[in-house]
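What follows is a short report on a single structure.
Missing here is one protein chain; the remaining ones are kept as they sit in the complex.
Entry: chain A
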Amino acid sequence: MTAFSPNRVAAMCLRHFYTLRRSWPRLVEMAYWPTMQMVIWGFLSQFLATNSSYIANAFGVLLAGVMLWDVLFRGQLGFSLSFIEELWSRNLANLYCSPLTPLEHIVALIVMAFLRASVGVLPAMLLAIPFYDFSIFALGVPLLAFFFNLLIMGCGLGLMVTAMILRYGLAAENMAWFLVFLLAPFSCVYYPIEVLPGWAQAIAWALPSTHVFEGMRAVLFDGTFRWDHFLAAGALNAGLIAVGIVVYVFSFARARKLGLLLQVGE
């Protein structure tokens, strides 16, 4: 078995950089939705700040929620779309006939998820400062903990989506767009977990995202960083990534058995 090669990971990132640098509509689209979300939720926050003690106590709680939610969504989408691009261009067989290993491919997809999520949410985060006098960067170091936990969760979900696409072809492509929203009600992005009924809380605590958003509210309302939530999110993410890699490798082996790598498509 050949050793893991950072150069091959870099080659895959270069491939996506080439695609993105001359496709300004893609770059605009990446930043467009997070920015629009920020604008809408910003106005709503301004309204609720004078009509709701919850918002008045921490003006940015909805804005921070929507921005961090987009880190998760854009991370998952960035991972999945970078993979789907290979199917759209019928390039997957070329890649898997080269020395590129599935693990190197996965690492490259994680790097691309980070870059795509950053390009997507950074403009919204920066624009919120002049628009609403709210800086998510005021969260300080905990923001990094939230950002990376949500990004890793997005990649874990992306692994599941790509595994499904490997198995079922582009017919499963839409999962890239809706899978993460299945988890939104349980992630408690805009409300505390106590709002959920008991059975739903059990599901919510099993999601890394719930711990991130609970941790975010702790910083905004109480000014405290909840290590318990941080560690729980990290542990759950480690499990999610491990399961995701196993599912991906299993799907890859299955695709090789069924001959799907050459014919994966609609």
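The rule is short, and it goes like this: a residue touches a chain if its C-beta (ideal position, glycine included) is under 8 Å from a C-beta of that chain, and two chains touch if they have at least 3 such contacts; residues count from 1.
By our rule, contacts and distances are computed from a predicted model.
Not shown: a single chain whose UniProt protein name, out of "Rod shape-determining protein MreD", "Peptidoglycan-associated lipoprotein", "siroheme decarboxylase" or "ABC-2 type transport system ATP-binding protein", is "ABC-2 type transport system ATP-binding protein". Interface note for the absent chain: among A:100, A:161, A:189 or A:204, the touching residue is A:100. Contacts to the hidden chain, counted on chain A, fall at residues 1-2, 5, 7-8, 10-12, 14-15, 18-19, 22-23, 85-86, 89-101, 253, 256-259, 261-263.
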